[in-house]
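Complex shown without one protein chain; remaining protein chains in place.
In order of appearance the chains are A and B, and numbering begins at 1 in each one.
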Amino acid sequence: MNPGEAFLEVRDLKTHFPVNKGLLFSRRVGAVKAVDGVSLSLRQGEILGLVGESGCGKSTLGRTILQLIHPTAGTVRLEGRELTDLRGATLRRARAAFQMVFQDPFASLNPRMTVFDALAEAMQTHRRIPREELPGRIGALLEKVGLPPQALRRYPHEFSGGQRQRIAIARALAVEPKLLVADEPVSALDVSIQAQIINLLARLSREMGLTLLFISHDLSVVKHIADRIAVMYLGRIVELGSATSVIEKPLHPYTKALISAVPIPDPRREAQRARILLPGDPPSPLNPPPGCPFHPRCLYAEPRCSEIVPKLEPFGAGGAEVSCIRAKDVNPP
Amino acid sequence: MSESISITTTQPAQTAASPSFWQDARHRLWKNKLAVFGLVVVCVLGALSLASYLWPNLTGYTYARQDLTLGPAPPSHAHWLGTDALGRDLLARLLYGGGISLTVGLYATGVSLIIGVIYGAISGFAGGKVDSVMMRIVDILYALPFVIFVILIMVFFGQSLVLMFIAIGAVEWLTMARIVRGQVMAVKRQEFVEAAHALGLSEARIIFQHIVPNLLGPIIVYATLTMPEVILLESFLSFLGLGVQPPQSSWGVLIKEGADVMQEYPWLLIYPAAAMALTLFSLNFLGDGLRDALDVRGSKD
Partner (left out) sequence: MSLLNVEKLSTSFHTRNGVVRAVRDVSFQLERGETLGIVGESGSGKSVTCYSIMGLIPQPPGRIEGGRAMFDGVDLLACSHGKLNSIRGRRISMIFQDAMTSLNPFLRIGEQLIEPLLIHEKINRNDAIARALHMLNAAGIPEAETRMNMYPHEFSGGMRQRVMIAMALITKPDLLIADEPTTALDVTVQAQILELIQKMQRELGMAVILVSHDLGVVSGFCDRVMVMYAGQVMESARTDDLFYDTKHPYTRALRQSIPALQMKGQELHTIPGQPPDMLCPPPGCPFAPRCERAVDYCAREEIRLLEVAPNHATACLRVQKEKLAV
């Protein structure tokens, strides 16, 4: 890795899914541009929160970075190593460095394998561990995620959602990755359990020096755990900045609307808030609007906005970036 | 604040190692009375048929022994189920026929299983164009009239039991292939398979460790449900005179013989028909019970 280069460097990443028509000789009639030109850099040990609503492409972005989906264009470099041209056995071996925690704790564990089997399999994927050592190491792993040793011989269906998610986290950590992508890891859990898992991820990340990409549609959760936040809309990042500044001083019109839409469990503050209500529905990535993807719903839109595609550019001194040609007008000093 | 995690199971008293999937399935099957009934009936019939094969004189008469002086006789102390036009003991013929029907059922199901699973698995794993083409072939084959096909085979290659297995199996594999292919595709899409990819496991390991074990359930169920279909098909063939030839008896043959003389000697039809119906019911109950028992209990707690 070159000095000064980021730990994880994503440049102009695009993931387009072709849409074909025709039975035998199908031709391509269009594409779903799930990820349409995303650039990011993460420092080692950083936690980046990736937020957006359904259809914005955040899950696809997470999977593309992990090479679970092949990008259509762009590069992903982890510690200086290019990931997008890895294939076959080389790619499999490289996976030890980057892992994923999935959204649905009920579906992401093989129902036929005990916890021990699942963790042992994970642990031995990339290295040989002598059999006598396995129980000890797996026991230590379980303890790290807060599960008791009795869990070892049980099957996934005997655990609650929160516990299954802990197992899934343990499995991801078993290969000792440096980068962890968590795709909506708490969305399927009850509120009181969400807090447990969020605490766990934050603590593990600190203790193990993990770089964490935390994907969620829930701004409050992301705000709590992330150092920086990236807001996605229709396959592009529209704003990027420190967690506090994005939440407290959002720059992009979409971010402003998003934040104002999140209900706050505080009746007096709720009553006093100014709500920005976005017209219409989130658009489909099959037919993105010309120019700025957000302009049809934007309260500040001008004719120019449908012609120019904005780029993510720095705004102000705090390291914030925003993708809006009217950023200065929308945010008067 | 320390986090104390307790594992809640639906059987609070259990502290020992939890049941594996198969043990759990066995337990659930056992609780299903209808399925157990089916299992028992099938086992009993199978045992009786095997016994009558090993000891042809089990009932005191072999299936072929004729007693022309007796002729067709209703059930009596000597012949529990009566005799047919040639004085042959119906019970002996029934048991022997049961053996044949069950054997055909087993073997033909086996043939369809092997072909169907391999074909369906390849199609499901390959996906894309290969899968489309393979499934279209299945669709086309479905359209062929089975009876004509079997008649052609029988006419050209002569009639033998083995040929019948193959002919029936060659038709039944279509459904099995579709089921396996559907199941492969469903399992492939599950998140734990994606997770296995993400870990970096080899394709082989993913297939054999993660996908195949999750296929066995439906395969077992549909194999069990294919058997009654096969038995019915065999009896249909025999009814037409294409299958088992006398003096060998399968239930199809017996039913045909019984139907011919239904008015005069009703017992010749009633008993074979009842035996067949009972067996088909039992296999269906068993199949349904297996389906419920093997259902992956993995959804919401």
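Throughout what follows, a residue touches a chain if its C-beta (ideal position, glycine included) is under 8 Å from a C-beta of that chain, and two chains touch if they have at least 3 such contacts.
As the structure is a prediction and not an experimental result, all values here were calculated from the model.
Of the candidate positions A:32, A:221, A:234 or A:251, contact with the unshown chain belongs to A:221. Within the set A:88, A:130, A:263 or A:333, the residue that contacts the chain not displayed is A:263. Residues 53-54, 160, 162, 190-192, 194-196, 198-199, 202-203, 217-221, 223-224, 243-244, 257-258, 260-268, 270-271, 275, 277-278, 281-282 are the ones on chain A that touch the missing chain.
In this text, only the chains that are shown with their structure count from here on.
Across the complex, chain A is touched by residues 3, 5, 7-9, 17-18, 20-21, 190-192, 194-202, 209-210, 213-214, 296-301 of chain B.
In the complex of the two chains, the chain A residues touching chain B come out as 66, 68, 91-96, 99-100, 102-104, 106-113, 121-122, 125-126, 146-148, 150-151, 153-161, 163, 168, 171, 175, 196.
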